[in-house]
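Every protein chain of the complex appears in place save one, which is left out.
Let's turn to chain A:
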């Protein structure tokens, strides 16, 4: 179990992390979702030991690891750009840790070869060992980076946007494979990403990093359907968050959220009486294939989105610039207590 308590890190005046409390349980695929610049990578670098926190503690199984040199921490790190050793072959890249680590380095060439081979088979690169790392594709490099980390059997594997450099097709396939590999090894993965789809698909649990803190850490479906903070809701990219005073029909205070798919549109004054209403101007629509997004601007300038599924169209014909009533049942609304 990896535990971070009250971790803070600043660069000059910029606060990257501001008291992060975070737990990655054993044998878990944990996704860490955050916008770019939210401090995700910093968090991983602190855990791996490339940087030290200004305050707070990092521990694995109750043993403190902050302050330890990175090569003694026994933590795997898969870099976004893979960071393969350009002068070594695929097999030598994978064998690097076994051969040269400061603790428990292997001298037995056969054993190194066997374990390298096993790792290559695990990631589906059997027979690529002799190749140079510049002679393989992006997806294969990703696998080499993964094999190189996994072969050392680290206590936890940190993945820094591991799918970011792959094309969409490959990304989908690697998603499944990463989950399968993790399950076979039983080691915890901490997967950092800026994509909510990736985080929700991959994670047994998803944590949202915003404003330098973990704002919520939950199972994907709980996080998606019941975000506890406005920040968490915004990161799902499926919730309109707006000020409660925009609503007609009931007095709501503070910031509230309604999911894109739970809002309806009707002409002004035609909304069902028991629904909450928000007046807004239709801006434009965006056709995405199976779904269509409609964008509205509320009275205070907030942008609102409504999603329509092609199979069940429920929106009337909308005219750009016209004003409409957006409405939703009161049970669709999520209220957040206090400021985030």
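One rule holds for everything that comes next: a residue touches a chain if its C-beta (ideal position, glycine included) is under 8 Å from a C-beta of that chain, and two chains touch if they have at least 3 such contacts; residues count from 1.
The working rule: contacts and distances are computed from a predicted model.
Trainee: Looking at UniProt, which of "Xanthine dehydrogenase family protein subunit M", "Membrane protein", "Spermidine/putrescine transport system permease protein PotB" or "RNA polymerase sigma24 factor" names the chain we cannot see?
Mentor: UniProt lists the chain that is not shown as "Spermidine/putrescine transport system permease protein PotB".
Trainee: Please identify which residue in A:74, A:118, A:177 or A:204 touches the non-displayed chain.
Mentor: Considering all chains, including the one not shown, the answer is A:74.
Trainee: Among A:116, A:149 or A:215, choose the residue that contacts the chain missing from this document, as touch is defined above.
Mentor: Touches the omitted chain: A:149.
Trainee: Using the definition of touch stated at the top, determine which of A:102, A:168 or A:319 touches the missing chain.
Mentor: Touches the omitted chain: A:102.
Trainee: List the chain A residues touching the unshown chain?
Mentor: Touch with the absent chain occurs at residues 48, 50, 69-72, 74-77, 79, 81, 83-87, 96-97, 100-103, 105, 145, 148-149, 152.
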